[in-house]
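The next block holds one structure in the form of structure tokens; read it before the comments.
Excluded from the complex is one protein chain; the other protein chains are retained at their positions.
Our next item is chain A:
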Amino acid sequence: MAAHTLNIYMLSLGRMHCHIYGRNVHKALNRATYATALSTNNSSLNKGFPDRGSRGPIIRRPRREEGEPRKDKMPVDQDWTAVYPTAAPFRPGSVPLPVRMGFPVKRGVPPEKKGNLELIKIPNFLHLTPTAIKKHCEAMKLFCTEWPSALDTNVKCDEHFPIKIECKDYVSAGTSIRNPSARIVNLRVKLSSLNLDDHAGKKMAKLLGERYYKETDIITIITDSCPVRQQNYDYAMYLLTVLYHESWKTEAWESEKTVADMEEYSWEDSPSQKNALSTLVRMQIAGEVEGDAVRDKLLGRPEVQEYRESVIRLMNEGESESSILQYREAVKKLLKL
């Protein structure tokens, strides 16, 4: 375009000049301008292709004719796993179904499958027909092992295999296949399944703190401090081992355990016991000698035992209809109301 305008200007310039200088000059000038215009036109008319120099022209093979689409040659009882053996995009010529997909035009139907981008975009499961799945499973069955028949219920599993290790694996598409959350290991054991005596059990519960849930008696140890899952698993097992062995030991300062540290309420040496005994003693003060023998006798009585049980139940389990009623009955019997 620029060259064309330039030529026009040159031509007009030439004409202007010839008006001033005479005819001969005009012819020469015109020839000069025309000559330059022609030469540029020739060089740019290389059939629209860039100049390849010594390499020669690009060889383009002629496009061959496409044959009949595969779906027209398909027998009814063919093996579909040969058409789609692996995951492949949707090929309208290979799928003999009259599928339509897409948003329909006004008062029309969804577009047909030929040249339909919507059908190519979505993932298809044409390579995973039930026949194909069964074939694959037949081949894979060699590598599978059976579950032991002796462990059919969850109860039996918990009895023989009390430790539960929970790990998570993540599969997703992205720039990296790694997921840092995959290193977390969750270890769960029931406290009752470990070989612990009374003191050791209580000490273990105290050491674990929040990680021990009393209602279900389950210890949960979640480790994520190490970068590798195997390391986290080893650390969790190490923690369990240390807790177990430490809870069996009795330190010197453990003898200073006060009533406030106790997990459960015990009636012996409690204000409730003292009060009850003093009340009973005062009730029977006429004609009886005070002393340890009297106290033991009083403690041995069934009403006192009942009272003791009801108080323990109230303190440990909390207040409920039945526990309060039980306490009421026990008190009535004790005080002979």
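Methods note: a residue touches a chain if its C-beta (ideal position, glycine included) is under 8 Å from a C-beta of that chain, and two chains touch if they have at least 3 such contacts; residues count from 1.
Assume contacts and distances are computed from a predicted model.
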| item | value |
| --- | --- |
| Name under which UniProt lists the unshown chain, selected from "Adenosylhomocysteinase like 1", "Small ribosomal subunit protein uS10m", "AP-4 complex subunit epsilon" or "Response regulatory domain-containing protein" | "Small ribosomal subunit protein uS10m" |
| Hidden-chain contact residue, picked from the options A:V99, A:L117 or A:I133 | A:I133 |
| Option from A:K168, A:K257, A:K274 or A:K332 whose C-beta touches the chain left out | A:K168 |
| Which residue of A:A150, A:A260 or A:L337 touches the chain not shown here | A:A150 |
| Missing-chain contacts mapped onto chain A | 79, 81-82, 85-87, 122-123, 125, 128, 130, 132-148, 150-152, 154, 157, 160-173, 189, 193-195, 200, 234, 237-238, 240-242, 244-246, 248-251 |
